[in-house]
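Read through the structure below, which is laid out as structure tokens, and then see the notes.
A protein chain is absent from this complex, but the other protein chains hold their places.
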Amino acid sequence: MTDTPMLQVRNLQMHFPIGGGILDRLRIDARGLRMENPVVHAVNGVSFQIKHGEIMALVGESGCGKSTVAKSIARIYKPTAGKVLVEGEDIAEHDFAAMLPVRAKMQMIFQDPYASLNPRQRVRDIVAEPLLEQTKDAQDRKDVPARIEALLAKVGLNAEHAGRYPHQFSGGQRQRIGIARALSVTPGLIVADEPVSALDVSIQAQILNLMKDLRDEFGLAYLFISHDLSVVHHIADHVGVMYLGFMVENAPRDVLFSRPRHPYTRALLSAAPSIKAKRDVAEIELKGEVPSALDLPSGCCFRTRCPFAWERCAAERPVLQEVGEGQTVACHLIDAPERDIA
Amino acid sequence: MQDGVENPLLAVRNLRTYFHTFSGTVRAVNDVSFEIGEGEVMGLVGESGGGKSVVGFSILGLIDSPGKIEGGEILLGGRDLVTAGEDHLRKVRGREISMIFQDPMTSLNPLHTVGRQMDEVLRLHSDLDASARHKACIEMLESVGISHAAERLKAYPHQFSGGMRQRVVIAIALLAGPRLIIADEPTTALDVTIQSQILKLMRRQIASKGASMILITHDLAVVSEMADHITVLYCGNVVERGRTRDLIETPAHPYTRGLIDSIPDTTERLDRLSQIPGSVPDIRNLPAGCNFRDRCPRAQALCAEKEPVLTPQHGSLMAACHFPLKPGDRA
Partner (left out) sequence: MSGFLSSEFFHNYKRSSSAVIGSALMAFFAFAVIAGPFLVSQNPYDIASLDLMDSYKPPVWLQGGDPRFWLGTDGQGRDVWASILYGARISVFIGLVAMIASCVIGTFLGLVAGFYGGLVDSIIMRIADIQLSFPSILIALFLMSAVGTGVDKVLIALTAVGWVVYARTVRGSTLSEIKKEYVQAAKVAGLPNHKIIRKHVLPNVLTPLIVIATIQVGTFVLIEASLSFLGVGVPITQPSLGLLIKNGFDVLFSGLWWTSVFPGFAIMMLVFGINLFGDFLRDELNPRLK
């Protein structure tokens, strides 16, 4: 095991221009005729790293950009800027041919068990697909069916399931098929985009246990995207909190849950309902709505809803600072702790 | 508990709602009974396919072919809604019982302004004149936390965000002053910070109006904070019910116990989550005896032969199990 982290992300940026032809974007008003180019600022300079065998979670609410980060890393989208290093190799600019060998190192599992499998393909073809793209030699291809059978067993399915179609399986079983597909190329990193959010609670537990077992057995690293803090608490080693495309806090799991520093993290933790009657984090209630990603607020993007915001927050965008124990926070309160009235 | 509640607001007795499909009869609701008193919040909990939404629709008479209420009674104010005609049901809907659906996008008509949709409810269910209605709508919007209410009445649903839309839906549901609100997964589609706001709002409104609520959800954490008592459904049957604290802390039914144990929680640190093995059986082909026996760690021969019935357990709990858990039992 080398020292190079499995994944390093540096200042990742994803901006999506909103479509519309030339005529749609033309505006005529008091200032005259002009062309607008509205852009969705989905991901704005995110950096983190994941070592081999580690599970890093990205949490945040809808629109925070966590799914976009996942898809940019998996090169479903091409990043607008920044570096994505997979075992030291920057893949942000790779073309199709250069990406192919990287696909053997990094695979993905998706949120919707009903949309993530082609309804017209049999299970064995679904699971074998990534492997077949990597294996062009005729001799090696003969070994693929046996490998598929072993994979299905590993995720808790059996050989007779291989010939069936997705609609014959439950949500939890489909998610297992998706996991088997990702494992087929023995990757070092699996990007998991809300893998249990669409499952019933009792099935969720099965899948989380399976993912952990696979990590222990194969030394897999996961980038685990979720909006559910209790799931994240169970499975992650490190947690990154995102808001409007920015990473606002990043810390080891225990540190984040016991000593959250960013007001948004604290609000998230205090809002999550819990079965145990007591809550140990002081309640922070957020007002207002999330601003639009088309038009980010100046300075700190969270200031419009933050109970502690002051003038500096509008003037200057905070950057991630180390506050000890591996925790980094992007908030001006770090420099002005007297303003933290909680 | 509710068995023995004097004059319950709503009493559902032995409700059976079946769907007759080409591939078999789906017994979505199979002998479900519960009662709700005035001012109470009942959580109706279960996983997908458990039948909880169908219970809500059955109460309001919104079951369409191929579904049909096959038996049982739904008593509201002494009148049985199952046998009452469509005219009576129409009077009941909106005025006595209103429903909040999961998806605020589809429960509001995108072509009408919010004000118009709210006004319609009052026109149907109250005797107020136009200006009194307008005033009532503004007051209601403000009380659900929408500022600039008078202007917002003129807006269309798509001009609101998800959380605001759900507030509008709640406002509409409360407008005619119903005695019972059926909320079907009202916050599942919302972010957790918005969910927290909406749940607080609902609790406040219900308390101030003395209304009752059936909160239908799969989220035990939400229900543990909101409900006075809980009914747990599995494959169309009630497997357990009782007051919230009793059910959450010392459940009697192994399914409830399994459900609670498989929820990860931020105060615990476990290596593996306890899980319920297997998956929910095909509801068209339920096993003989107890529906849960194939996944139950306590199942024995009797469970395959005889279907268990709801029997009183410790505390306020009733459970349908031959070998229920006692307080202090390991699962």
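The letters A and B name the chains in turn, as written, and every chain counts its residues from 1.
Assume a residue touches a chain if its C-beta (ideal position, glycine included) is under 8 Å from a C-beta of that chain, and two chains touch if they have at least 3 such contacts.
Since we're looking at a predicted model, the values are computed, not measured.
If you put the hidden chain back, the residue from A:Glu93, A:Glu133, A:Glu316 or A:Asp335 that touches it is A:Glu133.
Of the candidate positions A:Ala74, A:Val255 or A:Cys306, contact with the hidden chain is made by A:Ala74. Only one residue from A:Gly32, A:Pro119 or A:Pro337 touches the chain missing from this view: A:Pro119.
Remark: the omitted chain is touched by one listed residue; of A:Gln8, A:Ser72, A:Gln107 or A:Gln206 this is A:Gln107.
Within the complete assembly, residues 21, 71, 74-76, 96, 99-100, 103, 106-108, 110-112, 115-121, 129-130, 133-134, 178, 181 of subunit A touch the chain that is not shown. One chain is missing from the display, and on subunit B it is touched by residues 22-23.
Basically, only the chains that are shown with their structure count from here on.
Those residues of subunit A that touch subunit B in the shared complex are 61-62, 170-173, 200-206, 208-209, 212, 227-231, 233-235, 257, 267-277, 280, 285-286, 289-290.
On subunit B, the positions that touch subunit A within their shared complex are 47-48, 161-164, 191-197, 199, 218-222, 224-225, 245, 248, 258-260, 262-267, 270-277, 279-280.
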